[in-house]
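The complex appears here without one of its protein chains, the remainder shown in place.
When the chains are written out, they are named A and B in that same order, and each has its own residue count from 1.
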Amino acid sequence: MSDYDVAVVGAGPSGAIVAAELGAAGRRVLVLEAGPAAGRTWAEYQGNVAHYQASAAKVPNSPYVATQGAPFPDVLDITRLEPGGPEGDGGYFVQEGPLPFSSDYLRSAGGTTLHWLGTCLRMLPHDFEMASRYGVGRDWPIGYDDLGPFYERAERELGVAGDVADQEYLGVRFPPGYVYPMHRIPPSYGDRRLAAGLDGRPLHLDGEDVAAVVTSTPQARNSMPNPAYDSHRGYEPVGAVGHRHSGLRCEGNASCIPICPVQAKYNALKTLRRASEGPVEIRTQAVVSRVVLAPDRRRVRALEYIAYDDGAVPAAPERVTADVYVLAANAIENAKLLLHSGAANGSDQVGRNLMDHPFMMAWALMPESVGAFRGPSSTAGLEMLRDGAFRGRRAAFRAEIANWGWDFAGFAPYADVAEAVHGRGLSGRALRSWLARRIPRQIRLGFLLEQLPSPHNRVTLDRRTDGLGLPRPRLHYDLDGYTRRGMAAARECATQVFDLLGAADATAYLPGDPGYVTLDGQGFTYHGSGHVVGTHRMGSDPETSVVDDRQRSWDHENLYVVGAGSAPTIATSNPTLTLAALAFRAADSVLDDLGAA
Amino acid sequence: MTDAPLERFVELSAALTGFRASDLWGTGQARAHLDLVLSVCGEGLGARLLAADPDQIGAVLADPDLGPLARNVTVLWYLGQWDQLPRAWRDRHGTSPADVAHVASAGAFRAGLVWPAIGTHAPSADAPGFGSWASPPAAAP
Partner (left out) sequence: MRIDGPESLRDHLQTAIEIEWSTIPPYLCALWSLGDVHNRLAATCLREVVMEEMLHLTLVANILNALDRLPSIGPGTVPTYPGPLPHSDRSFEVSLLPFCPEALETFRRIEHPALIGAPPQPEGWTTIAQFYEALRDAVDRIGAQPGVWCGDRARQVRSGQYYGGGGEVIEVDGREAALKALDVIVEEGEGFAGGITDGGHLLGEPDELAHYYRFDELAQGRRYVRGDVPSQPTGAPILLDYRAVAPMRPNPRADDYPPGSELRAMTEECDATYAQLLGRLQTAFTGRPDELADAVPEMWALEYQAVALMRVPVGDGKHTAGPAFAPPSA
């Protein structure tokens, strides 16, 4: 008799969904979360908000304090790597180069959804067929229509606000009568200004004309419920954990990243609350250190984990057994755990094909105010370049239209104030007026570029260890010509967009930037998108993939490895909605397995 | 509760920032900001700063001793953060342990004047309500 029916590693969105679904079916579930429970009470959560407010650098992880047992990467650790120079060893990752992997994540109950933006685009049908359609990347073992019903479950769980009519482009389709749980988040005033200047105007890229369209972004953010949802049963927005009256609508706090102070934005703490209604036990500060295989290696026999209190000597590893094991610890953490355990790697693909959306910004000053720094970080995007014949030779991309001026691009408005006061010597009404005339005119595009899976972009184990003596992730990362050609196209796209808008381009890519890359003498700077993808890809062949299309390990019949790591390609949508859909699919499969047992 | 130094500080700050004195009082940060400034520059320079004439703000800013302080006071009100004073100033007046770049407090961040100056509010604070971002922005002064 096992201790539990199912043991889940990780209390982020994937783990929370699997736990909630199995718990709702009456299964006894244990969730082991490496990080702290921070934020599961309202007082703790507000403590995180205050921590962010008092942080000097308001980066995505600034509200959250790493524990000794579960360190996590921070974008402040990223440094430029020089050929032949030392490895990047400034943070949790050991960066081998040649380029820095520039994304972070969170090890905490709720996972990285604590600081995500909440964008919930579905993948395009062609995204699942990259190899057969464009001769690059990989095909997925499933297609858009296989995932459709699971996308719907994910859109309910995450509480997505969107307008179906806006989202039916490039082959994306919905069943007749389908609506999102909530009406779309109102597009910002800036979105409307950009749409007025861009919609229907041609962009000339790759020798072709493409009509520009500003499209509202579906997002996991509470909006006005759509009474037509769920065959007119409607939808009730889900409020904050520990304070259910909070966050029933987005209040425009304009701090989605790094923390929504009212939890109008979905985070996986909400799914953990749902999971807690079933026989689900959630143990935080419990780091799984090893997946223990049975002697014949066909099954997992136990998990070994270390419970820790900060400041205390960590306990000796304990063992827990279950009928089915689900790793849902984030793509890099899943790979690290499997490599450390010598498990699930018959294909030699564990840790390989690490991908992110290289995030390239372009920014400009509009002739008039667009009301920057109001509302959610982004409420619309340019989506028409997510697919096309060009994908045979260069990366597709989408562009988010930012509502917060030159925030990440130019440290606005902090740098503007410094320039005005220290640089220009302004004071009094002249100072106030200079800021008021400049900052609300700032616009920024954020291009999320596709990256192809490569066996060389990979996670391995470094000999250096963390606070519990576990190996730190060692990353090899590069951007190939396919992605760099996409960056050049994105840069060209930005130039044309700014021309159409009559905006003064202020974009600058500096050779000293950690993410500075070149193509044919032209330089671009990328950052991370926080989209950690591809280290245990799914496939239809055990020789070349780690998990099958239900995310079950080919090697061990009672092991599932779930999350964005299972994605064979990254496409251009941010991964959370898709990994949530895949988590529902895996949960169904686990239930089938348990029923048959 | 009449507090002459504090009142003088607010009057001077109003001239530096372009906001009404009552707006500055309304942030709730006046006392904390003055305390921070005094902890950096000490009583002597502090007294000189507070004795400065708010109607002659150009002279204050041009003063090699008071100018850098006044600019830092301005940034403190606008961003809730303290910038380290220029090296030349520190060489002349010595270095205070409080004179390091930092966010003064969570409350000082929330009360930053840059946000109302550009027609909005500090991120994560004073949210304006659902859908407010769709309406046209307030006109610049």
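Simple rule for what comes next: a contact is a pair of C-beta atoms (placed from the backbone, for glycine too) under 8 Å apart; a residue touches a chain by one contact, two chains touch by 3 or more.
The structure presented is a predicted model; accordingly, all values stated were derived computationally and were not measured.
Of the chains on view, those touched by the hidden chain across the whole complex are A, B. Although one chain is not drawn, the whole complex shows that of B:Pro54, B:Pro86 or B:Gly131 it is B:Gly131 that touches it. Although one chain is not displayed, its contacts with subunit B can still be listed: residues 1-2, 20-23, 25-28, 107, 110, 121, 126-132.
One chain is missing from the display, and on subunit A it is touched by residues 43, 46, 224-225, 227, 234, 237, 242-245, 248-249, 251, 273, 276-277.
Everything that follows uses one rule, which is that only the chains that are shown with their structure count from here on.
Centroid to centroid, with C-alpha atoms defining each point, subunit A and subunit B lie 38 Å apart.
Residues 49-56, 58, 186-189, 192, 223-224, 249-255, 259, 261-262, 369-376, 379, 403-404, 413-414, 416-418, 421-422, 425, 427-433, 435-437, 439-440 of subunit A are the ones touching subunit B in the complex.
Subunit B meets subunit A in the complex at residues 15-19, 57, 61, 70-71, 74-75, 78-79, 81, 83, 101-103, 105-107, 109-110, 113-115, 117-125, 127-137, 139-141.
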